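Shown here: the complex without one of its protein chains, the others still in place.
In order of appearance the chains are A and B, and numbering begins at 1 in each one.
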Amino acid sequence: MKDILVLMEHRQGAMRDVSLEMLSGAAKLGGTVVAVLLGKDVDAFADKAAGLADKVIYVNDAMFENYNSRAYQKALEALIAENGPGLVLIGNTAQGVDMAPALAVSTGFPLVTDVTAIEMDGDKPKPTRTFYGGKLNAHMNMKDADTYILTIREATFPADDPSKSGEIVKTDNPVSDDLSYRQFVEYVEPEVGDVDITQSSLLVGVGRGIREDKNLPIVEELAKLLGADLAASRAVVDAGWLPSDRQVGISGKTVKPKLYLAVGISGAFQHVTGMKGADVIVAINKDPDAPIFGIADYGIVDDLFKVVPKLTEKVKELKGA
Amino acid sequence: MCAEELDFIEKYDLLGCIQCGRCTGGCPVATRTPLRVRGFMYDGLNEERLEELSEKPEIWDCTTCFTCAARCPKGLEPLEVLIGLRSLLIEEGKVQPTVRDALESIFKDGNPWGSPRSKRMDWAADLDVKILEPEDEEKTDVMLYICCTDAYDPRVMKVAQALVKVLKAANVDFGLIGEEESCCGSEVRRLGEEGLFEMCDEENVEMMNSYNVGSIVAISPHCYNTLKKEYHGLKHPVLHYTELVAQLLEDGKLTLNTEMKKLITYHDPCFLGKQNDIYDEPRYILTRIPGAEYKDFDRCRERSLCCEGGGGKMWVETESKEERLAEIRVDDAKEMGAEVIAVACPFCLLTLEDATKVKGVDEEMRVADILELLAEAL
């Protein structure tokens, strides 16, 4: 089996979890796992990658100090041509998705994005991904090629403990193109509001099921009684019903409260990623097929407008007792 | 644009206004919002100011309750001026996201609640009810027209279910339209979306005319008003359910056997009372409930206070921090010792029930549709 090239993703001085997850997953597919690390003075990440890879290709260059999808694309084009891997794994992240499709176009190698499982058929991967917001799994048949490119959804593979000591090969920057047509300017941190939900020990998450902002008070009342803070799904934040610092999920916060009570949240992957680490997850949703019930510990399949006021009542009684 | 603005003056007969102020004087929301409708009757004469007027947030405070029109000595309808101003914004697409979503949902799925058409009949899933077929040779006496709010709102759904129970008890020959049923457009028109209302009018009239029925019975006064007075070419007579049920009681086809020892009062919906003069039927029905004691609000019938649920207000939040009219209504009911506020409109049900919770009296005071009380009294 041919080599598997895995792109390491890092940002603001931290290695992203998806990088180690992909190395761990690649090892289980068989073949030599080659980590590609592009950065500026990130030797520590090279050591980290070496713990899960057979080989680390490390390009240390100022060009890679911050992520620039064009620089990454050009570097990968050169490294793929040189190493001839059978498979290239890239995180299905805001960075990976900003680059992988262009890499696939420029190299002519096929790409499947947002992969959640991989089976190998010889050298050819048979990826699975989801359609319709996670409501269906789709089994994909890729066009035959020498190299296949996949972007891997975060948390698809568990990250293993380091068990290898791959060779770190420092490589000259293969990119000499003028990339001035697209330049990194800066990172802008999200605004911090009055409540930091990453620190909350009890959270009540509100989703699209709440229908209108004027329905929020029934959930607020429960949250207040429980001493919990309100969190929200993307839909609720996009609608402007709660501020963006309350958003839980990939593009929001990752929270680990003792209790996450999901009210009217269907449990799209993007949201679940941000809250699945909660100790106890409870879901109230009228759709029995809502994916949230797949990760919740306790569920009530009913109308939130019926259940939440009753729950408030019952908690009040318990507190009074 | 110029021709359109001249139209504005003619369309609402602004030159006929004598600025007497009876409209603002009687306006129920003038007590809690900056809306002064008389001013709009005057300022609307200046065509150059229409755009500026349309951007005043208070035009969305009007509940289209019709009090201003009912009080106007010149027979004008000041509320229509506010609807006209709303329509200027609608044309520009400049409306609140909640209004936008409600209107888009009506255009796409025939209801303002963002739910698919395929879920329209969920409320009747466990009921054995006839679904009417267009062009059926056999005539059905009554076609029920279920309001979108009754069909989709989990609380209000119970009212539609109660209606089915009551009509079955009275052996009425009735049927439902089913998933083809679409929003009547009453709120669409009042939100200022004239074009979409015309679509509702045309499509619903064509659809309803294709059925072989004796009459159409609407569950919501808003639908009733629109079907009866605003549609063009509807061939079936339109009744509100209170008219049908009162007749069934009078004819002895419906008997009430279960006692309800409660003091009941009744909140007149604007679209049933003020706008359609149906005051007696609801009271007739309520006074037939065995064991019940009936008492009117001090402000009742023509003088009844609006609940602020109509005129598109389900999708527009008023900024005013003053007490809501529905809360005042609940206070009044509490003062007279009422245990039940009976209503005959889905919006009144939602706004008043909400107000009992805000006031913390939801334990001792019940808000229920007349139909729910009837179903219990059978």
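By our rule, a contact is a pair of C-beta atoms (placed from the backbone, for glycine too) under 8 Å apart; a residue touches a chain by one contact, two chains touch by 3 or more.
We adopt the following convention: contacts and distances are computed from a predicted model.
A chain of this complex does not appear here, and its UniProt-recorded name among "Probable tRNA sulfurtransferase", "Peptide/nickel transport system permease protein", "Peptidase S1 and S6 chymotrypsin/Hap" or "Electron transfer flavoprotein subunit beta" is "Electron transfer flavoprotein subunit beta".
Considering the intact complex, the chain excluded from display touches A, B.
From the set B:T24, B:T63 or B:S115, the residue in touch with the chain omitted from the display is B:S115, counting the whole complex. Touching the chain that is not shown, out of B:E80, B:E193 or B:E308: B:E193 (per the contact rule at the top). Checked against the full complex, the candidates A:A104, A:V175 or A:M275 give a single residue touching the omitted chain, namely A:A104. Residues of chain B in contact with the chain left out of this view: 90-95, 97, 99-100, 103-104, 107-109, 114-119, 193-196, 198-199. Think of the hidden chain as still there; on chain A it touches residues 11, 67, 69-70, 92-95, 97-102, 104-106, 110-114, 127, 129-143, 181-190, 202, 208, 226, 234, 237-238, 240, 244-245, 247, 250-254, 258-259, 266, 280-283, 287, 289, 291, 293-303, 306-307, 310-311, 313-315, 317-319.
One rule holds in what follows: only the chains that are shown with their structure count from here on.
Rounded to whole angstrom units, the spacing between the C-alpha centres of chain A and chain B is 47. Partner chain A is touched in their complex by these residues of chain B: 97-98, 113-114, 154-155, 315, 317, 357.
Within the complex formed with chain B, the chain A residues making contact are 211-214, 239-240, 303, 305-306, 309.
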